[in-house]
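A protein chain is absent from this complex, but the other protein chains hold their places.
This part shows chain A:
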Amino acid sequence: MLIFTLRRISLFFFTMLLLTILSFSLSFLFPGEQLINLTGQINATPEHLAALAHQYQQQASIVSQYFSYLSHLFQGDMGYSMASQLPITTEIFHRLPATIELTSVALLIAMFFGIPIGFFAAIYHRKVPDNLILAIAMIGYSIPVFWLGMLAILIFSIQLGWLPSAGQISLLFEIEYVTGLQLIDILLSDSEYKWQAFQDATRHLILPVIVVALAPATIFMRLARTAMLEVLDTHYITAAQAKGLTFAQIIYRHAMRNAVIKVIRDVGLQFANLVTIAMITEMIFSWPGIGSWLIESIYQRDYTAIQGGLIVLSTFIFIVHIIIDFVYAALNPLAREPNHGT
């Protein structure tokens, strides 16, 4: 387990190194002055700029410039947004929780529905339910997310009027910012309309979550189906059958656990895909997350925000990836101790 952890830490270290180098070099590649791109101080006086140049060691070599950039990053200073002139860190702290909320709920939903349906398909391998599920999965995977989002708004918000089309919660409710995670903040608040607010926030969550979850869910379906088929093909399943266990017993006691482990391994990979989908979904549903903020920044040529947003979003994806790796390792002894079973 120690080696496994160390490996992940070193991977994290090198990935962060590459990411920060990329982000740092972006400030050179973007049009305009590099120092202003890096700090976002578009209205700075010449004296202020000179002070900044000193802070960022502009006179020194490129390597020490990079290290001074890193030290600013570690102090939580990512410069100021060129568009709003607010510190990037503040903006991200206000935006990231909404994205965490959306993506984590969507991920759970995608797994919650995708994996069991995949298993179901595997059990009915090459029968009607299997073919049907495969076909649906194919369609679900092929639908472009922006189209799906608009369709969902058209049907459920405009035609049927069941669910809201934009935002995280109705503006009527005043929820104090504590963690930024809306549902948790509502539960923490002492508003007399707490329960109404919670319902309202849930209703706002449904459409975007479904839109984000659909494509990953179909992937989980296919992964789970393949995994289950592999497991059902193994000797220990044949042995269990020979012992006279019922089919349900075999599935529940032996096959499911082992198949789930195989799927979990891929969840981390799928998460990056899910975040990309979430960014577009955030735009469609005016979800106040970091994805829509980053896309807005690209529109507004807010270079400082693009650099900061890129680092934070990639780090977020990477951390989730590592957490899932640990979960996988915890569930599967083969992964953490290579000498097992060989």
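Keep this in mind: a residue touches a chain if its C-beta (ideal position, glycine included) is under 8 Å from a C-beta of that chain, and two chains touch if they have at least 3 such contacts; residues count from 1.
Convention: contacts and distances are computed from a predicted model.
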Listed names "Sarcosine oxidase subunit delta", "Competence protein ComFA", "Heme exporter protein B" or "Cationic peptide transport system substrate-binding protein", with the criterion being the UniProt name of the chain not displayed: "Cationic peptide transport system substrate-binding protein"
Residue of A:14, A:147, A:236 or A:252 in touch with the missing chain, whole complex considered: A:252
Absent-chain contact - pick from A:123, A:294 or A:311: A:123
Omitted-chain contact residue, chosen from A:164, A:208, A:268 or A:309: A:164
Sole residue of A:199, A:238 or A:273 that reaches the chain not shown, by the stated touch rule: A:199
Those residues of chain A which, in the complete complex, touch the missing chain: 84, 86, 112-113, 116, 120, 123, 153, 157-158, 161-167, 170-174, 193, 196, 199-200, 202-203, 206, 246-248, 251-252, 286, 288
